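The other protein chains are all here in position, but one chain of the complex has been omitted.
So, chain A:
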């Protein structure tokens, strides 16, 4: 009888062997050798055998011993999928390869618009669903150890040691997975070494089971006929079949086969060639058949030979032990060990990929904010995240195993797990066959299905009173009768497993479909949906980036079109040289294609470049990254459009400004018309007198000398008026255009005023009395004295002309507040009415000019001159008469001598 130590030693040796195999395979794979083996349909088929875990290896016999042929459903489901649903598998594999899908969570999230929320939900559900399964493997290995140690009887004194061994097994599995699953970070998450190890284990477990079976049939029973006779005689032969359970279990097995993360890993992610599916579609059912061949004989003989109370789950182990076949038992143990370890390794690997890709990395990147650009750093983080995930998942499995205490039958735990992951089925199948499926629908379906599964299957599995109270079982959740976990909606009498599967998947699918129908997919989701559903139209042949020289020519032609012949030839020649090839046509390796894509992207944009290369090289249909790139370009378009909108706004602003300017021009034009009309009037009026009187003088005979003289004088006066008008107009025009050059001089204010008064007195006949205080006028000025004098003359003549008083007076007052110089001209007339004060400085506004002697330009000229001199002239109110104030700035006053 082998001791526990021997077993542990053998196990370790076996693990070391697997390690070696995996290592060699990995190395061979890296060097491109042994591809025929590594990428063979045989290895692919054998890797699928991780479906057969310790549950099937040990548990099938127990299942048969308890429930007869029902165990067959576990094999039937996958076989039906492989044979009858190969087209679903083919579609999954095609999508997985063309979209570089890394896990089932990735598949579902990619399909529904790269929804990370969905990926997290699927990941968490998978972890929760698979954890019991991992626990189951640990339990079976530990139990098999203790049985071995006890010589075929469970529950021996060595149990404690076996428990301790369970812990170390968990640790060992974690190490193995970490070592092989995270040695390098492949883009496509493929692990050749692990796959080969799994294949080897598949062979070991098949041989072990067949050996035990053969020993039982021929060694114990004594031949096929005797075995059949024993079966007929046993209770198993007359077991009744429950139709709903059969259908339900077959369905769940089939669904789990498609949805289990580890199955997805080996079937889709690790698939090298779609054609392998063709062989696997018959080879894998054959494998399953061989695995199930001796289940019933072992169960029947075990029930016969072993003492009552022996755990039928371990007949495969205990039967050889009871017959003293230690070697066979050892082989059997290794078979079970293989089943358990391969499952744990691949499942953990698949789950850790999901956890690190969809949970840890998004969180990390979010926290980093742009850390993704440091690629080396992120790779390191990914690997660390994956290792931690692996340790965590195996730890979870171990904790579950410790808590559940290994009490339940293996098959029951397996079924719970199956039903849990089967919840992915509606979202997955809907995603690849139905374009109308939406992410919200998937989320709702998954949520409902998962909740129902937890309530009707996972929680009840701990037994009444454990997770759910006894009253919940009897009267329903919160006392609601139709919320009883094993009789939802009042439907009783169903087998609990069938009940749970039925309701969870029905509500899951219904929620998924209904919500999908009433929600609209996001744009990216719609694109992905079309890509997934029409994967065969999009992807053509799955060649990946393997391409021929003919494609290099096509690439060359395309590149020439975009970059021009010389640039394209230079690019291709350099690439060919880099590859060590002569000529212009390099091997279209992934590296070269990436380089080419970058070059083209510079000209036509990234997404377009990728699409063009894809068209020629084929294989790689538009991936999520491509779509994101397209989305980016769309965002750029959006930005352009925003810019255009801004431009358009700017244009309308400009248009408004132009309209305003136009209005201003129209106003100016109106003003010009009015001005011309005024000028016309002012010119024509004296002209009229001149013409009329000159005609009178010419045509009239017998005019007296008095009349002749009078009329000639009128002509003379009007001619002078006309001349002055023209002078004023020109003067004003020069002043308004700012073309005037100031002649700065220094002089005394008193002299200027003297000159102005003298000029006015000479030019105008009408006398006016001046009142001045000459002392105040002794101010030195530095300014254009001629212009200032012009202003003074204007103001004085205005007073002479328009002061209505009988004894006209003009006071001239000078003051110096704060250094400025103010000169006021105040007459004793009646003043100017307030309404006219604003307009009198405008051109042609003659206030009270009844004698027609002025054109109304005088004040306008004064205003312009004072503006040029930096001062101003304005009407002075509150003096009684008409008063004007001329203001000169301080700067023009020179300190008195």
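Miscellaneous remarks
Note that in this section a contact is a pair of C-beta atoms (placed from the backbone, for glycine too) under 8 Å apart; a residue touches a chain by one contact, two chains touch by 3 or more; residues count from 1.
Keep in mind that, in the parts below, contacts and distances are computed from a predicted model.
One chain of the complex is hidden; its UniProt record names it "Response regulator", one of "Sarcosine oxidase subunit gamma", "Response regulator", "Transport permease protein" or "2-oxoglutarate ferredoxin oxidoreductase subunit beta". Within the whole complex, the absent chain has one touching residue among A:305, A:591, A:714 or A:780, and that is A:714.
Set against the missing chain, the residues A:124, A:692, A:867 or A:894 yield one that touches it, A:692.
Looking at A:278, A:594, A:641 or A:680, the residue that reaches the missing chain in the full complex is A:680.
As for the chain not pictured, it touches chain A at residues 677, 680-682, 684-693, 695-696, 699-700, 714, 717-718, 850-852.
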